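For reference, the structure I am asking about is given below.
A protein chain is absent from this complex, but the other protein chains hold their places.
Labels for the chains are A and B, by order of writing; each one numbers its residues from 1.
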Amino acid sequence: MLHLTLFSVFGLICVAGAVNLLLQRHPINSALSLVVVMGSLAVEYLLLGAEFVAAIQVIVYAGAIMVLFVFVIMLLNAGEEEHSQGSHVAWLLGIPGVLAVTVIICWALVRSEGTAVALGVTREASKAFGNAADISQLLFHQFLLPFEITSILVLIAIMGAVVLAAPPESVQETKREG
Amino acid sequence: MLSLSYYLVLSAILFACGVTGFLIKRNIITIFMSIELMLNGVNLSFVAFAAKWHALSGQVFVFFVMVVAAAEAAVGLAIIIAVFRTRQTLNIDQVNLLKL
Partner (left out) sequence: MTPNLHLWIIPLLPLAGAAINGLLGKRFSRRTVAAVALGFCGTAFLMALWIAAQFSSLSLPYSETLATWIRSGRFSVDFAFYLDQLSLVMLLVVTGVGFLIHIYSVGYMWEEGGYYRFFSYLNLFMFFMLTLVLASNYLLMFIGWEGVGLASYLLIGFFFLRDSAAAAGKKAFIVNRIGDFGFLIALFLIIQHFNSLDFQRVFAAVQPYAPEATGAGFLTAIALLLMVGACGKSAQIPLYVWLPDAMEGPTPVSALIHAATMVTAGVYMVARSHMIFERAPSALTVVAIIGTLTAFFAATIGIAQTDIKKVLAYSTISQLGYMFLACGVAAFSAGIFHLMTHAFFKGLLFLAAGSVIHAVGGEQDMRRMGGLRKKIPWTFGTMTIATIAIAGIPPFAGFFSKDEILWRAYEANWIYWLVGLVTAFITSFYMFRLWFMTFFGEYPGHGEASHGDDVAEWRAGAPAPHTSASHGHGHSGIHESPKVMLVPLVILAALSFVGGWVGIHHGFDNFLAPVFESSAVAATTFQGGAATQARQEAPGLETTLMVVSVAAGVLGFLLAFLLYNRKPELPARIAASAHGLYSAVANKYWIDELYAWIFVKPLIAISGVVFWRGIDQGVIDATLDGSADTAREVSDNLRHMQSGNLRSYAGWVAIGATAVIAYMVWVGLRTP
């Protein structure tokens, strides 16, 4: 019961945040709504017994990525959205399409067996599931190669971001110096 | 007891919102955020399935998704900054040089 309540509440907050993201005009409001979404998603992860992932979600997503977004919005001084010519395709075909897909998926999901997963934060479950120790076991044994590669990926991303975002003059200076 | 499908439905709704945001928003940064929203929705379904099948690989995958999302966000925002510098606008409809 508690489970269901928690799920519903945070689920609603999640959806509300998502919809708010769509409805807001100013990007900063959208960013903050996204933070709300991520926070509630973290709770959902906890409900599913994924502690590590929940922590990561808060730290990385809400704490780093969204901060990055907010910084950029600040930096670029993005104002309210103007009205400009949109895309007919997007409005007329895309949105109904997406809605249709969503409805189809939901209906399919609900119709299927819907095994009652014993989900919940129970002591037995949490011991065997989703804690940092287990995940790191997996991460450093089975998924070592992807782990290393993603680290390189992050490195590349950092360098790329630096190069791309740097002002042009400074890039040429570094070239001349280098 | 909650069935898996609840989580999946939520995930689907989040994904749909992300797609919708991508399609209707004009600000590039907001479009980016919708992408993040989509990724989050997918993450949720990963974790839900991991819980169902009692397979930690699902959560490990979420880990990787997050890392990649971070990298992508960094690079993408850098690109946005570069675009802003040249075009002085964050309106995606004006970033339309790739046309015939």
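Miscellaneous remarks
By our rule, contacts are C-beta pairs under 8 Å (C-beta built on N, C-alpha and C of every residue); 3 or more make two chains touch, one makes a residue touch a chain.
Bear in mind the structure is a predicted one, so any value in this text is a computation, not a measurement.
Shown chains touched by the missing chain in the whole complex: A, B. When you scan B:Phe22, B:Phe46, B:Phe61 or B:Phe84 for touch with the missing chain, the hit is B:Phe22. In the complete assembly, the contact with the undisplayed chain comes from A:Ile105, out of A:Leu32, A:Ile105 or A:Leu139. On the side of chain A, touch with the chain left out of the figure occurs at residues 86-91, 93-94, 97-98, 100-101, 104-105, 108. Think of the hidden chain as still there; on chain B it touches residues 19, 22-24, 31, 92-93, 95-100.
Keep in mind that, in the parts below, only the chains that are shown with their structure count from here on.
As a whole-number value, the distance joining the C-alpha centres of chain A and chain B reads 6 Å.
Partner chain B is touched in their complex by these residues of chain A: 3-4, 7, 11, 14-15, 18-19, 21-22, 27, 30-31, 34, 37-38, 41, 44-45, 48-50, 52-53, 56-57, 60-61, 64-65, 68-69, 72-73, 75-76, 78, 81-87, 90-91, 94-95, 98-99, 101-102, 105-106, 109-110, 112, 114-120, 129-130, 134-135, 138-139, 142-143, 146, 150, 153-154, 156-158, 160-165, 167-168. Residues 1-10, 12-21, 23-27, 29-30, 32-34, 36-37, 40, 43-44, 47-48, 50-52, 54, 56-57, 59-60, 62-64, 66-75, 77-82, 84-85, 90-91, 93-94 of chain B are the ones that touch chain A when the two sit in their complex.
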